[in-house]
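As you look at this complex, bear in mind that one protein chain is not there, while each of the others sits in place.
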Amino acid sequence: MAGAVDLKDIFFVEADELLSALEEGLRAIQTGTQEADTVNAVFRAVHSIKGGAGAFDLKALVGFAHRFETVLDSLRSGRLLPEAALLGALLHASDHLADMISASRQGGSTDSELDERVILALEALSGGEGGAKEEEAFVFEPLALDGPFGMDLAAVPLVFGARKVSVSFRPHAGAFASGHDPALLLRDLCGIDEAEISLDQSALPEPGVFDPGQSYLGWVVTLQTERSDRDVMAVFDFIDGCCDLTLTGEASADPGLAPFAEPVAAPDLFAPPSLLPEARSQDPAQGAKPQNSASAATPAPSPLTQGATTTPRPTIRVDIDRVDRLVDILGELVIHQAMLTEAIEQSPGFGSVDVDRSLDQLRQLSRQIQESVMAIRAQPVKPLFDRMHRIVREASMAAGKSARLVTEGEATEVDKTIIERLADPLTHMIRNSIDHGLEKAGRRDELGKPTEGVVKLSAAHRSGRIVITVQDDGAGIDRDKVRQIAVEKGLVSATAELSPQEIDALLFLPGFSTATEVSALSGRGVGMDVVRSEIAGLGGRVGIASVRGQGTTLTISLPLTLAVLDGMVFEAAGQTLVLPVSHIIETLRPEAAMRHNLGLKDSVLDVRGRCLPLIDVGTALGFRRSLKPGEGEIVVVVERGDDGAIALMVDGIRDQRQVVIKGLEANYGQIPGIAAATVLGDGSVALILDPTDLAAAGSLPARPHISLAAE
Amino acid sequence: MRSPGYASDPDIRELVAFRTAGQDFCIDILSVREIRGWSRPALLPHAPAFVQGVINLRGAVVPILDLAKRLGLEPIEDTDRNVIIVAAIQNRTVGLLVEAVTDILSVPASGVQPTPDLASETTRNMLRGVVVQDSRLIRLLDVGQLLPQADEAAA
Partner (left out) sequence: MSLRILAVDDSLTMREMLRQTLTEAGFDVVLAEDGIDALQQLPDVAPDLILTDLNMPKMDGFGLIDAVRKGDVSPRVPILVLTTESAATLKERARSSGATGWITKPFDEQSLVSTIRRVAAV
């Protein structure tokens, strides 16, 4: 059933949201920043997960969530106090619940012994609360509808042979107030078998004293049926307690079911089973009761005033595919707008002020649409940041350190795809900070630092890019040690003169690891080089800064979107190419004196005293072997991820414009030095350069590992 | 382009026949997305010789393979009379540069003969068989082989 699959997807998406609410709430309680409703919200999160899991028959999840919920209920009711140990166990249970859900999502399950251990550890702290189940222990039954229609009818004893049953029925005024409709009950009775109904209007008062809010009518229904009294009474289960009801039947074959001797209504709908129908009907307080108990239970809110203050801004959920489709169409719009502009500019009549103005407006509108569409795809980084709390908890525990995560700028919005692909690099960076950055508590104490280390994660928009930093207050980079390791591993020569920044950048080299003992966490074979390449894959850069004794800051800078970029269109070796404007530092036409050769083929450009590697784009890409006069006379200085810069030689610069990013991976594969492609105004394809990768690409053999080329 | 008879007779295959480097080839019509005129591709750095570059196909960036070079045949003349057969190969869209599309053939399964042993190893690996039609020998290409096999493991 396709619908069921979709519902399950919805459940998992919702479960993720509930899990973050749960974790966030628990953290708030832990830090004492909770609000009045926090404990309730935490309880509800687990409760809703249980409810959803039950609907999909995820038994282990339901069982765990139920016991978890029981402990939270004790916390909610004040029977348990939010002590540190309990909160630790609650957070651990919350982490484990997340694991269970993610396992279910993959169609698997977690180790049931582990499930049991985690929940038992929690129950132990809650005074064995959950161990001894209450009478209302949650039992999972797919079919758990109360009332006769939910019961297995085969289990209801039938009395064979038609007999006459007479039901006298008189609803109370309260029955109407509770939404009951006698006509429906009569209809149901008639549905059982042949029935005769007579109306008893003897109680009707004189017209003058008639009160429309009162109930004056009664009915007597006579049935010819094979059904038992219990079956007949089952019709009244919902209204039970809101009416006078008597049943007189001919001898029933089941002596245990003699009317009135015991409850005849189907399993307690509302009423405690011990109450007899007559007893209930004689309860004069019935009509007045609802108001009292309900208003005592909930502070009767005035719907209008309360609604006005709490109404959230309306939102809609949209399938991401629809938004992606919009992004695609928008890309086409940008391309066609460029085509139109180009066509008009080349037409004889060009130069009209009106046309020029219209084109300009078209450009602005298309940029506005683009920004609006990007805003749809943009999401706050908060859920991503929230996930990092768990990383800090686990990493600090494994490293035997004490650490806490502080987040800032959680509302900063970033493209959804970027957020998804940031989780891994961010996780690694944070683990790295805890593993290598922070000192152990004892050492911190000696240094006069607070024993608990702080990792600060922040996000902000800065000049058209997203900047995310991971900052620790640990020991900072031990540059002597980094240098020594790099030399030992043959990454740099022992005699190389390196600036502090250059030494820090060594951390990003493939195969570098400063941990003298490989720890359980960072020793997973991924180094900062992987972080760097993952960030580069998103069109971003990673920077590092460190102050000895004070800590290290890693900075990621990312584009706002993966769909469009501001590009500089240029020519090299007869090809039209694009450079991301965000990488460009300056453009210049160098004089011969600025150029110096290093060795046989390498050359550098002296830009105001700074020597930059000089690379011809056409040659680096393999489009030409050497430069002819007039070629490569313009130099674009671009920055690389490690704060270095390179000088790129190009033949000519066309213009600067927005380009739509088209992936090459789908039909071809990744190409070193090329970030993506775009479609220009004339419909032709231009490749978008990845300058950080270009220098390396130039020295590659002619057949790199690209999928089509790999033979 | 499917004839009405196609669906009703599963034994009949429809093939797009074309010519390049003086030889006749065909591919299954089901892998053909469209046939379009030549347009100048953007060069791809460090690409193998048979990859001409990439073109824009309604917003998608599609690589163009020069089929003659791919099969190790004589190079074909660089002219805008050449055509591109856009084919779907293993979830990728790829353009095949050929000299001209000549025909659409309806061939019963029995009409496809095994590739003769005479053919060179490179050529034979990329053929599924041959079809003889009006005294012409038409080579049935195995499009899956046009992309290198290593690619599948890597992808």
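For reference, chains read A and B in written order, and residue numbers begin at 1 within each chain.
Going forward, a residue touches a chain if its C-beta (ideal position, glycine included) is under 8 Å from a C-beta of that chain, and two chains touch if they have at least 3 such contacts.
Everything quoted here is computed from the prediction, not taken from an experiment.
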item: Chains in view that touch the one left out, judged over the entire complex; value: A
item: Identified contact with the non-displayed chain, of A:11, A:169 or A:219; value: A:11
item: Chain not shown, touching residues in subunit A; value: 3, 6-7, 10-11, 13-14, 37, 40-41, 43-44, 47-48, 50-52, 54-55, 136, 138, 140-147, 149-150, 174, 176-181, 183-184, 188, 238, 241, 268-272, 289-291, 293-295, 297-298, 300-301, 303, 306-307, 310-311
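By definition in this document, only the chains that are shown with their structure count from here on.
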item: Distance from the mean Cα position of subunit B to that of subunit A, given in whole angstrom; value: 45
item: Parts of subunit B lying in touch with subunit A, wherever the complex brings them together; value: 39-48, 51, 53-56, 59-63, 92-94, 147-148, 150-151, 154-155
item: Subunit A - residues contacting subunit B, complex; value: 328, 331-332, 335, 575-576, 620-623, 662-664, 666-669, 671-674, 677, 679, 683-687, 697, 700, 702-711
